[in-house]
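Before any comments, here is the structure.
With one protein chain withheld, the remaining protein chains of the complex are depicted in position.
Chain IDs A and B follow the sequence of writing; residue 1 opens each chain.
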Amino acid sequence: MDLIAILVLVAALLALGVLAILLTRQRAATPIVYGGSLVLTALALSLAIHHLLFSAGAEQRLWLPLGLPWLGSYFHLDSLAAFFLIVVDLGAVAASLYAIGYGRHDASPGRVLPFYPAFLAAMNLVVLADDAFTFLLTWEFMSLTSWALVMARHREEGNARAGFVYLAMASFGTLALLLAFGLLAGSTGAYAFDQIRAGKHEALLASLALGLAILGTGSKAGLVPLHAWLPLAHPAAPSHVSALMSGVMTKVAVYGFVRIVLDLLGEPLWWWSMVVLALGGISSALGVLYALMEHDLKRLLAYHTVENIGIIFIGLGLALAFRSNALGLSAALALTAALFHVLNHSLFKSLLFFGSGAVQVATGQRDMERLGGLIHRMPFTAFTFLVGATAISALPPLNGFVSEWLTFQSILVSPQLPQWALKFFVPAVAALLALAAALAAACFVKAFGVTFLGRPRTAAAAAAHEVDRFALAAMFGLSALCLLAGIFPGAVIDAIGLVTQPLVGAQMPAQLGEAWLSIIPIAASRSSYNGLIVFVFIGLAVFASTYAIHRWASRAVRRSPAWDCGFPDPAPQTQYTAGSFAQPIRRVFGTLVFRARERVTMPLPGDASPARLEVRMRDLIWEVFYEPIWGAVGFLADLLNQLQFLSIRKYLSLVFGVLVLILLVLALWQ
Amino acid sequence: MTGLSFDVAHVLAGGLVLVSFILLYQDRMYPLIRVFALQAVVLSLSVAWQAFIQNAPHLFITATIALGFKAIVIPVALHRIVHRLGIHRMVEPVVGMGPTMLFGIGLVALSIGVMLPVTAQASTLAREDLAFALAVILLGLLMMVSRHNAVSQVVGFMSLENGLILAASGAKGMPLVVEISVAFSILIAFIVIGIFLFRIRERFDTVDLQALQRFRGGQR
Partner (left out) sequence: MAIIADLLVQGAQMLLVLLLAPLLTGFVRKVRARLLRRQGPPLIQPYRDLLRLIRKEVVVADGASWLFRAAPYLIFAAIWVAASLVPTFAIDLIFSWSADLIAIVALLGSARFFLALAGLDVGTSFGGIGASREMMIAPLAEPAMIMIVFTLSLLARSTQLSFVVAFMSGPDVGLRISVALSLVALIMVALAENARMPVDNPATHLELTMVHEAMVLEYSGRHLAMIELAAALKLLLYVSLISAIFLPWAMAVAGQGIEAYVIGLAVYLAKLVLAGFMLAVFETSIAKMRVFRVSEFLGTALMLGLLGTLLLFVSRNL
């Protein structure tokens, strides 16, 4: 059956990781490992698709005598797990295909190759785990293997610190999840998910578990304010790993949240949705504002992941709100929007990271301010990056727009919620979501425009070359999927319906039977969208206008230097830079959010020294949250450090004191 | 309560909230006073409409008092005081215009969220008037709190009182409204004059006009 087959494939991936240790010196190691991963994850993907679509999501369970002796390991495959397996393995297939070509440029493959298949195996196992111990074990395994991959180039500046922050945050997240599962399992130690699901949890306990689950899964997913490790760790890893961490591992965290909150906790309380909505809204707005201020292409993409995770959590929060008020259909709509965005984001974020990896390989630069004009030197990469940028900016007819449209539709049915606080809060979140979506478009105009368009700003950019065909194959494949998911969204929505049915007790009306393949989330009188018609109309309009113009009007083209209002300057430094592009937005939004202050020092007339523009920004979240905690930890550590330097008499008195204390406690406890 | 009469009352009360926002947005003295006069006009229209649909003639008197005192007399007085004292024309908000306005929207949401569930038993018109009146009161308080300038604080206080009048007129059967309105208006006028005298004394250590002449310069 599918579950056993997938577990066998996972074991094979782990074996491949071990094999990679043995093969590191060989030149063939890279294609073997990545090719093997490609084949294994492709098989897992097809099994997951088969399970979701053709077995109607029937549950399969398995118990293995591994792990704790009195517990064993439970694994199970239901529709939710199958959907997330599809997301994970699709990302893994694309990354492995990309890495067959990209991996050749790796300076130290021995640090990457053994951990890569292990990372893939760990992500698959997290989704399949059915008891708390297995879940936590595989979750930590996933964190550790990705940490090893982040530290692969540890001699580069900043990577060691990134790895350290990542490890600290991952450990914190696992601790939170440990406590959450402990609360849910109770004093009887009922760790299996079945037992947790069947148990009755009182409101206070469930709310505490929710808070801990948000801390644990949110820190891995990248919710503000727990996102600080994301922009450090994701760019430090090699590009295919960054794509996996941003596009896939964050979705595994979302899976953890959905599993715990929507499945294990039972009936939600209405105010839980306020917390999730608030965190989602703030993450989406802040994530994209941070991204706009970045010049490093990969850090920009990492901050953007924070924004998209915010959008997903907005959808999940709405699903919680509707479900707690027994509005099943609306909950299904909101959950479908969130899950659709999970799939979409894994597709286009992987695509964008692949593109940035290609740029880094071709030019050796990650900083946008040193690139430019790459569309001429790397046309295919530029095209796929453009498709990814259009998709992530939620522009029709691509897939990003569909999930955002569904989220807006679920926001628009929110007035039926009875709680006044929710009634007012959801429009505010809607405004934040619209702001984030528009800022995302601005961010990607900047990213694509400064990197690929214009003229090359350095010699490295002028000497770039196109990447190998494996990378291009992966990128074109993902672009095609983005387009298909955008023009045939009904199929995806129907597949997700099988997932929402057991979670919220309802699913969206069947979409595939609708006229002209449009999607109608609630009722035809309410709203409908047709990606195929939009795509066809735009295509017809382009064709008609091109034909009309070329037939009856001039077709002549002449090349000449740029007009530039009569003041053409051939120096590439006169172009707009990333910083100058973001300046208006920095002035409007950044003054409040980042305390951005600009200072211009102009030299006096007659002075030939250059003028200076200084921009000062502060990361308030780092200053308010992380630095005090860091300071407190340091302070405590210094205090405790005194214990290292005690005399023998003091050590003996310490032991004596603890012994007396334990005896006292025993005496009082009787 | 027919649809049209409710709709007109709704428009006028909502218009009062909108004018409170415009009042909050103003950063120059003379337009501030003019918008305050506009608020008083809208208030008097709203009260007059209430008088019409409730068949309560004493509210017409309240409307006339609001129109006379708050739309004409007090703005003119403030205008002349501002002009004579030459008070700085630009009024700076403490936090910044954007956050102040957003907070104002939050206050409107809060007052609606508080008032509507609480008054579930009352008539629809009264509920709506109370919700909007609380919004106007809170916005007036916000205006008092978010400004550095004394005149804008006084204007905020008077707009707060406009909200009280709206609430009083919406709830039926309050025959003392007339007396209360008059008393309040006179009280306000006294407070306005008192604040200014206080300020003058603070600045020049005297309210003696002869002594002030010396500080004006030019004219002896």
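The rule is simple: a contact is a pair of C-beta atoms (placed from the backbone, for glycine too) under 8 Å apart; a residue touches a chain by one contact, two chains touch by 3 or more.
Given the structure is predicted, the values throughout are model-derived calculations rather than measurements.
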Given A:Ser560, A:Ser609 or A:Gln644, the one touching the chain that is not displayed: A:Ser560
Chain not shown: contacting residue from A:Ala198, A:Ala480 or A:Ile538: A:Ile538
Given A:Pro415, A:Gly505 or A:Gly657, the one touching the chain that is not displayed: A:Pro415
Touching residue (missing chain; options B:Gly15, B:Pro31 or B:Gly68): B:Gly15
Chain B residues touching the omitted chain (full complex): 3-4, 7-8, 10-11, 14-15, 17-18, 21, 25, 97-98, 101-102, 105, 108-109, 112, 116, 124, 127-128, 131-132
Sites on chain A contacted by the missing partner chain, in the whole complex: 372-373, 375-376, 379, 386, 390, 393-396, 401, 405, 408-409, 411-412, 415, 423-424, 427-428, 430-435, 437-439, 441-442, 444-446, 448-450, 453-455, 518, 524-530, 533-534, 537-539, 541-542, 545-546, 549, 552-554, 556-565, 568, 572, 574-576, 580-585, 587-588
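Going forward, only the chains that are shown with their structure count from here on.
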Gap in Å, rounded to a whole number, between the CA centres of chain B and chain A: 50
Interface residues, chain A side, partner chain B - complex: 420-421, 423-424, 592
Residues of chain B that touch chain A when the two form their complex: 96, 98-99, 109, 112-113, 116-117
